[in-house]
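See structure below.
One chain of protein is taken out of this complex; the other chains stay put.
Letters A, B and C mark the chains as written, and numbering starts fresh at 1 in each.
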Amino acid sequence: MSDVRLLTSGFDPAAELSAFTAAHPQAGGIVSFLGQVREGAGCEALELRHYDPLTLPAMQDLATRVRGRWALDGLLVIHRSGVMLPAEPIVLVAAAARHRRDAFAAADFAMDHLKSESWFWKREKTGGQWRWIEPREQDFEDIARW
Amino acid sequence: MSDVRLLTSGFDPAAELSAFTAAHPQAGGIVSFLGQVREGAGCEALELRHYDPLTLPAMQDLATRVRGRWALDGLLVIHRSGVMLPAEPIVLVAAAARHRRDAFAAADFAMDHLKSESWFWKREKTGGQWRWIEPREQDFEDIARW
Amino acid sequence: MSAKLVFLGRLEELAGTDGISVDVPLGWAALLAHLEEHYTPDLVETVAGVRVKVALNGALIAEKGGVVLAEGDELAFLPPVSGG
Partner (left out) sequence: MSAKLVFLGRLEELAGTDGISVDVPLGWAALLAHLEEHYTPDLVETVAGVRVKVALNGALIAEKGGVVLAEGDELAFLPPVSGG
């Protein structure tokens, strides 16, 4: 089973990863990706909005696709919604697998698809002003790799 | 600067990753790989031996190569030597970067090269008997990707 | 009898609200006319454009032009996502 969560308040990535690792002692390798609000890029705050009827179900679908494509012992997907400050975690993906390559590919794929296809809308506060972020070309290039 | 360590006693991957993350608040993404002794594969213990004059210097060289190839904010490489029990951590690699792709590629590359080129010799205890492990073909295939 | 329209992402800014109530039954053309009457032309143009998808009661709809809203429906306007 995969652990897929959409959270509207903060989480502790180290504690989550530690619990995930402890739950999969049979896995030889665990790859994780942690995305956090960058500090020092002039961004004062980040807000992610989601749409309840779509966002979590689509994340769960993505997890199912990942599980179908790679042989994993476990998959963790945690994504924040709401307002976050610099250095706060946004997203944590972890894949536990017998084989290292599977864990890397699964985490990489999950992140590319979370970034480009998940139902989140982002705005940033810079200079006291909120501004909606448009999709990045890089996200489409990332997803085209698969 | 990279943080490269060869340890002869246990370490706490969650605490290390947490400290690494806290040290790089300007990084948007952190990819980590944790390798641990698999539980339930019949392996009672794993021993890694190293050779002091070569092993750590080669790990440091590898870190320098990784830093030269990808734009990273930070790189962490921790590798155990000595006897380890199932579920104990063997290796932790983490790459912090502005761009997700760089962090994934750097961690992946570092692991492939640690596995295939680093000066470690491994033996496993199964059924009360220690047995030296030969290099795996997969490791050579992994490294040929780069 | 009413249905709900939900504006996601920057559509919320264009509409000045994250959601409104509309009388039903309401077809797509009448819906656009209603938005044109009460909101900015920018909002109408954007929701009618190819980049904005719609979900009816949580299910994505391939042809938004065919939508007819009934009592209790929720229609969400989804601009391109901008990732996590």
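The definition used in the following text is that a contact is a pair of C-beta atoms (placed from the backbone, for glycine too) under 8 Å apart; a residue touches a chain by one contact, two chains touch by 3 or more.
Note that the structure is a prediction, hence the values are computed from the model and not measured.
Participant: For the chain that does not appear here, which of the shown chains does it touch in the whole complex?
Facilitator: B
Participant: Thinking of the whole complex, not just what is shown, which of B:A63, B:L76 or B:I90 touches the missing chain?
Facilitator: Considering the complete complex, B:I90 is the one touching the chain left out.
Participant: Looking at B:R5, B:R67, B:R98 or B:K122, which makes contact with the chain not pictured?
Facilitator: Once the missing chain is taken into account, the touching residue is B:K122.
Participant: Can you say which of B:H24, B:R38, B:H79 or B:R101 touches the chain missing from this structure?
Facilitator: Checking the options B:H24, B:R38, B:H79 or B:R101, the one contacting the hidden chain is B:H79.
Participant: Which residue, B:P53, B:G68 or B:G128, contacts the hidden chain when the whole complex is considered?
Facilitator: Candidates B:P53, B:G68 or B:G128; residue touching the omitted chain: B:P53.
Participant: Tell me, which residues in chain B touch the chain that this view leaves out?
Facilitator: These residues touch the chain not displayed: 35, 48-49, 51, 53-54, 57, 79-80, 90-91, 114-123, 132-136, 139.
In the analysis below, only the chains that are shown with their structure count from here on.
Participant: Please list the single chain whose C-alpha centre lies closest to the global protein C-alpha centre.
Facilitator: Ranked by how close its C-alpha centre lies to the overall one, first comes A.
Participant: For chain B and chain C, what's the span in angstrom between their mean Cα positions?
Facilitator: A distance of 51 Å separates the two centres.
Participant: Return the distance between the CA-based centres of chain A and chain C, expressed in whole Å.
Facilitator: Distance between chain centres, rounded to whole Å: 28 Å.
Participant: If you average the Cα atoms of chain A and of chain B to get two centres, how far apart are those centres in Å?
Facilitator: It comes to 23 Å between the two C-alpha centres.
Participant: Residue numbers in chain A touching 2 or more other chains?
Facilitator: Chain A, residues with two or more chain partners: 35, 115.
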